[in-house]
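Missing here is one protein chain; the remaining ones are kept as they sit in the complex.
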Amino acid sequence: MPAEAFFQHLLNGLTLGGMYALIAIGYTLVYGIIELINFAHGEIFTFGAFLGLLILSTLASTPIGSTAPALVPAFLVSMLVTAGLGVTVERVAYRPLSRASRLALLISALGASVFLMNAMMLTFGRDSKPFPVYLAAPIYERGDLVVRQIDVFLMVLTLALCILLDQFVRKTRLGRAMRSVAQDREAAQMCGVSVSATIAVTFALGSALAAAAGILNGLYYGVVRFDMGFLAGMKAFTAAVLGGIGNIRGAMLGGIVLGVSESLIPALLSAPPFSVPEIFDYKDAVAFLILIAVLIIRPSGLLGEELPEKA
Amino acid sequence: MRKLSGFGVACLAAVLAVGYGCGGGQPPAKVVSIGMILPITGPAASAGNEAYQAIQLAIEDANAAGRLGSYQLRLVARDDVSDPKQAVSSAKDLASNPDVLGIIAHFNSGCYLPASRVYHENQVAAITPAATNPEITLQGYPEIHRIVTTDQVQGEAMGQYISARGLKRLAIIHDKTQYGEGIAKVVRAASSGAGVEVVSFDGIQVGDKDFRAILTAVRGKKPDGVFFGGLYDEGGLLVKQMRELGMAQTFFGPDGIKGKDFTDVAGAASNGSIVSFVGKPIDQMTTAKSFLANYEKRFGRPVENFGPYAYDVAGIFIAVLEKIVQRGDAPTRAGVLSELKKIQYPGVIGQTEFDEHGDTKNKAISFYRVENGQFVFVEATGDLSS
Partner (left out) sequence: MTPPGLAASRWAVWVLPQIAMVWLVAFLVTPEVQSVRRAADLLPILNLAVLIGGAVWAVRFFLKSDLCRHMMESQDVTPRILAQSVFLAAAVLPVVLCVLEKYYWIHVLAISLIYVLLAISLNIVVGLSGLLVLGFSAFYGIGAYVAAILTTGAGSSPHLIWALLPAAAGLAAGFGLLLGAPTLRLRGDYLAIVTMGFGEIVRIILTNWEGLTRGPISISGVAPFHLAGWSFNRPFSAGPIRLDGDTQYYFLLLLTVAFFVLITHRLSHSRIGRAWVAFREDELAARCYGIDVTRYKLLAFAVAASGAGIAGVYFASLQGFVDPTSFTFLESVLILSMVVLGGMGSLPGCAAAAVILQVLPEKLQMLREYRMLIFGALMIVFMCIRPEGLIPSRRRLRRIREVPVP
């Protein structure tokens, strides 16, 4: 395989992985704090994308409309409002079940997912909506390799958001509160931490990141649809588990690893010397096989801790 | 205990009374029903809804004009969500309803194929406005018809067209559905037969958005053109990502591509794409003009793909029923079926007549090129008379 093609696949993988990472963080945050696989998270991602589309379309008629700075309010407003949606979902669908079994929570999450997806279908329509074009110009081209502005923007923003979140969780008071509630809820309460507020903040953060991922997804592919959260959510959740569910840095790592493997491995296999025919048909299976392989070797995920069995 | 026995009996009586009283509700005697099963939600909802609206238009116009004399025409609509299981369920629902005399059946070939057995077992006539897979009419069921020609015809026309434009190497991608993979295979066979080398044949997943990996690999094989068997959403993303990866090859697609969604999703990247469609070119036909205008006036958007076909399917059923009623007979399923086989219907899409398999004799295929976000007619093959 020529070097440029290899780097193109690598670039594809990194951008894809970045988006997975942002969504995966949301899954891992929620799981860490209330031990729930938040099925509705994929829909939060989609909602953020649609909101971004709405804002950008409205701004299009204003002076700064079609230039890059228009992205700033789009990101900020969408992240804020989507955070609100995440908190609302927690309040309505999960909080009433805080003392019920985990599976009851899971089914409620599923109901929330179905509800949100259909609500978006009815509100925004069934067809694919084109996303306005920003930052599409190519920066660097050599042979088969094309690097566009959006690729760089995506990777930089993803990195920035991940670092911000990581510092937030590690250094600030709210971050410490989140970690303490995730570790031992009763002890945290005894230390004066408001559990319900902390949970709300957790959902807000995860949802905001998912919204950012949604807008990035819209910018990158140029299209949004009401059901785009399903596949993306499933992959991102796999990434979160791959990195060790409950571990934020694990989610970031898992996302990158998954994205890169998904892009690179089928490409390498389809090129000489392997030349496996129709390997791309099995592309999604590759992601899951990697997951299974990792979990067999390290049952708690890449960065997960070996927690003792809860009594 | 006495209270409970009395209570129990009262319960039973109430349930029976209410249940059977309303459960036995029949529609008033002078109503004739046609069934419809289309994807109103799901991945093909865009096209399904256009067809649904066209059918509603046809029914309303027929009732307003009093075409069935003293009978009122009613549409019983179901959603099959493009899911074969749901399609079979809805098919059983309508087929076991004795009031339904004919069914406008499905958009996806993957749905019509399994449901066709249900229609055959219940001996109710079915016509599809859009399902193009050849196997459907090869099963030998007399009830099964279609108003569009098959992918066999369309695929061969496409293969010939590609070869005629001088392309030597063709890459083929499909969406792993009954329809997409089906027509991709026909195009593969037809173009190879016409001297074009098919350099790759790969599948993508419906709902996926990232095709860069597969396109980068295709790019390495240096094709002159790319054919995609599938629907507008994935088609639009494919051609868009092709351009982003610096691939300038012409994009070819079948009837599933034709629609505003394709040009919306792909934007400027869609320009220059070639799309085939079943039947004669609608916008060129005088018979279609009033329908197109009426549709746009009623629903606020222009017709994009299968509206005219659905309109004609409804029109055929209406014409058949009209004939039976005017003869003074009571409309029955058997009557509808036998009239259907003989009909020569001058509709919006031209003359429709069914052959012994239930396929339409109209085997024209039109080709369109995308220019500035619009589908512009290029040429057509097949018998273009009438």
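Read from first to last, the chains carry the letters A and B; within each, the first residue is number 1.
The rule we apply is simple: a contact is a pair of C-beta atoms (placed from the backbone, for glycine too) under 8 Å apart; a residue touches a chain by one contact, two chains touch by 3 or more.
Only a predicted model underlies this, so the values are computations on that prediction, with no experimental measurement involved.
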| item | value |
| --- | --- |
| Residue among B:Lys30, B:Lys85 or B:Lys342 touching the omitted chain | B:Lys85 |
| Absent-chain contact - pick from A:Leu51, A:Ala112, A:Ala188 or A:Leu303 | A:Ala112 |
| Contacting the left-out chain in the complete assembly, out of A:Leu164, A:Ala187 or A:Ala285 | A:Ala285 |
| In subunit B, positions touching the absent partner | 1, 4, 7-8, 11-12, 14-16, 18-20, 22-25, 40-41, 74, 76-79, 83-85, 88-89, 92-93, 96-98, 110, 113-114, 117, 121, 176-178, 181-182, 203 |
| Touch residues of subunit A, complete complex, unshown partner | 31, 35, 37, 92-93, 96-97, 100-101, 103-108, 110-119, 121-122, 234, 237-238, 241, 245, 278, 281-282, 284-285, 288-289, 291-292, 295-296, 299-301, 307, 309, 311 |
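Throughout what follows, only the chains that are shown with their structure count from here on.
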| item | value |
| --- | --- |
| Intercentroid distance (Cα basis), subunit B paired with subunit A, Å | 36 |
| Contact set on subunit A toward subunit B in their complex | 5, 8-9, 12, 16, 121, 126-130, 133, 136, 141, 144, 146, 148, 217, 221-223, 225, 227-228, 230-231, 262-263, 266-267, 270-271, 278, 280-281, 283-284 |
| Contacting residues of subunit B [partner subunit A, same complex] | 41, 45-46, 49, 176, 201-205, 207-210, 212-214, 216-217, 219-220, 233, 236-237, 240-241, 244-246, 260-261, 264-265, 267 |
